[in-house]
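Presented below is the structure to which this report refers.
For this view, one protein chain was removed and the others were kept in their places.
Labels A and B are assigned to the chains in the order they are written; within every chain, residues are numbered from 1.
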Amino acid sequence: MSTLAQATPAAADDNPLRQVKARNGEKVIKALLATAAAVSVATTFGIVISLLVPSITFFSEISITEFLFTTTWTPLFANPQYGVLPLIAGTFVITIIAISVAIPLGLGSAVYLSEFASSKVRRTVKPVLEVLEGVPTVVYGFFALEFMTQLILRPIFPGIQVFNALSAGLVMGIMIIPTVASLAEDAMSAVPGGLRDGAYALGATKRQTALRVVIPAALSGIVAAFVLGISRAIGETMVVTVAAGLMPNLTLNPFEGMQTMTSYIAAAASGDVSTGSIEYQSIFAVGLLLFVITFAMNALSIRLVRKYRQTYQ
Amino acid sequence: MTATIATTPSPAPESTLEGHGQPLIDKTFRWILFAATAVGIVFLAVLIVYVTLKGLPRLTPALWQNMPSIRNPDTAGAQSAITGTIWVMAFTALTALPVGILSAVYLEEFGNAKSRFQRVVDINIQNLAAVPSVVFGILGLAIIARAFQLGQTVITAGLTLGLLVLPVVIISTRESLRAVPQNIRHGSLALGATQWQTTWKQTMPAAIPGMATGTILALSRAIGEAAPLLLLGAVSFISFNPTGPFSAYTTMPIQIFNWTKNPREEFQILAAALIVLLLVLLLAMNAVAILIRNRTQRRW
Partner (left out) sequence: MKQMRDSEAAKQSSSDMSTTGRMDVAASLGSHGREIPETISNVVFGLDNVQVFYGDFQAVRDVSMQIGRNEITAFIGPSGCGKSTLLRSFNRMNDLIPGARVAGSLTYHGYDVYAPNVDPIEVRRRIGMVFQKPNVFPKSIYENVAYGPKVNKMKVNMDDLVEECLTRAALWDEVKDDLKKSAYALSGGQQQRLVIARCIAVKPDVILMDEPCASLDPIATAKVEDLMQELANDYTIVIVTHNMQQAARVSDRTAFFTADVDSAGVRHGRLVEYGPTRSIFTAPNDPRTEDYISGRFG
């Protein structure tokens, strides 16, 4: 280190490293890209505004208690009533039927694919489930009305109405199986193989391992899958619009037709409702209710997913 | 001579290697799970067979050559719905692709992962991905059709559906950008390229196959959407092809919906036939996506 000469700068241009080009192009591009990213924020903002503004007007006329706690929903009658409970009941009944199908079958499929199936089976079945998820919902609606009601339910329950909750709920349930199954399977595959190996080494069967080791370990992810399935069922429109009828009906009887929050929005908005009228605003009030419910469930689901991801990563 | 080696084996321990578990329960359990998995598959098969058989009589060229008609179901077709779908899909792509791809590029290449803005955007994308489609219809109705005064037109539908599938485009594009190795970017920057030059000339071209499959995924989703369009006026009876972006329109899912609502059997058959056409289209799109994915498997 003692042999270095005095530093004499080599002959070079004056300030060769200084910023010559302004490079404004980069700044403009970056701003443009950020604007594109902001569109998603603007969209959420737009959704909230489009729901809130008419709802505020609506709730200045109809009190929230009347909205949430009275039991008649007849916005188009001469003496309109705005108790939303029938719509909530409709959503509730159909959702319960749907998740009674989707949760066991979805979880069962997930457990089978994750713990029991050979990779060959998995490779064939998973794409099929993806196809199931990709079929347009209006097709499921058609199937519920034509096949499920006419060919399956009518023979079994002769008194069943043409439009009924059972048919819509059953078909919707199967439609939601891929949603539940893929998220539940994600959660289970995140469980480290070491846990399973430990159980097998102790002589546990696959069944015991799946039930006592894997599922408890993946529980938050599995619950997240259920919550997401419920959220999807609540927000689904086409199946119920086609197959469950458009009559608000405060009942728990699945053999009857009923209107849900989603099918009310679809029916009212596609009908002749004059802008600015109370009936028009009721669409947004119901929409707001729907949005709040699904938003809360999705937030819960995301939290649960984060929980299981953190545990294993 | 007496050997010290025992001639008889030592007595076996209490438990042998024979299983004494509950094989019946295990087997039953496995079969239950298999049945659960099979339900979905069987259902899909039944659906496809039913729809095909029911729609068979009307799976003729008339389906795409003729216009819908309420008075003459025998000659009705779905041409307006098919062309309407193509028009709306074009505008959906025009909305979702530039915004989605550029958003993804920002989030992956230019943004600061810890900044507040980025976290807000991330949360928004996650939320939007889970909003019910009918709520997007409300957004389209209140803001795009009414506030922006774009009316019940092709362009409104395109914008609304574009926003609906935006999260799909963003998420899949981000994944394809992430798959490009970091040392490609470093190699470019080390040569004196700017960040944008690196992104535009190296990173994005390398991510194109992923972006293409993401696009197809998004369009597959959009093509089957009916709920938002119900709120955007597509349900009215349309028997003409769209004449431009500001034209009225109908789409295949909406036409299926309209025919399904009509109790007459002839329209049920038409609905089934159009469903078959829609499913074939979706199948073709997904086949293309799989083809792209397989042919461009790059070994980094």
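The rule is simple: a contact is a pair of C-beta atoms (placed from the backbone, for glycine too) under 8 Å apart; a residue touches a chain by one contact, two chains touch by 3 or more.
If you're wondering where the values come from, they're calculated on a predicted model, not measured in any experiment.
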{"item": "Option from B:27, B:119, B:201 or B:264 whose C-beta touches the chain left out", "value": "B:201"}
{"item": "Contacting the left-out chain in the complete assembly, out of B:188, B:255 or B:286", "value": "B:188"}
{"item": "Subunit B residues touching the omitted chain (full complex)", "value": "112, 114, 181, 183-184, 186-194, 197, 201-202, 205-206, 298"}
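Heads up, the rule we're going with is that only the chains that are shown with their structure count from here on.
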{"item": "Gap in Å, rounded to a whole number, between the CA centres of subunit B and subunit A", "value": "14"}
{"item": "Subunit B residues within the subunit A interface of the complex", "value": "21-22, 25-26, 29-30, 32-37, 39-41, 43-44, 46-47, 50-51, 54, 98-99, 102-103, 105-107, 110-111, 117-118, 120-121, 124-128, 130-139, 141-143, 146, 163, 166-167, 170, 194-196, 220-221, 223-227, 230-231, 233, 235, 253, 256-257, 260-261, 268, 271-272, 275, 278-279, 282, 286"}
{"item": "Complex contacts: residues of subunit A adjacent to subunit B", "value": "23, 25-26, 29-30, 32-34, 36-41, 43-44, 46-47, 49-51, 53-54, 104-105, 107-109, 111-113, 116-117, 125, 128-129, 131-132, 134-139, 141-143, 145-147, 174, 177-178, 181, 205-207, 228, 231, 234-238, 241-242, 262, 265-266, 269-270, 275, 283-284, 287, 290-291, 294-295, 298-299, 301-302"}
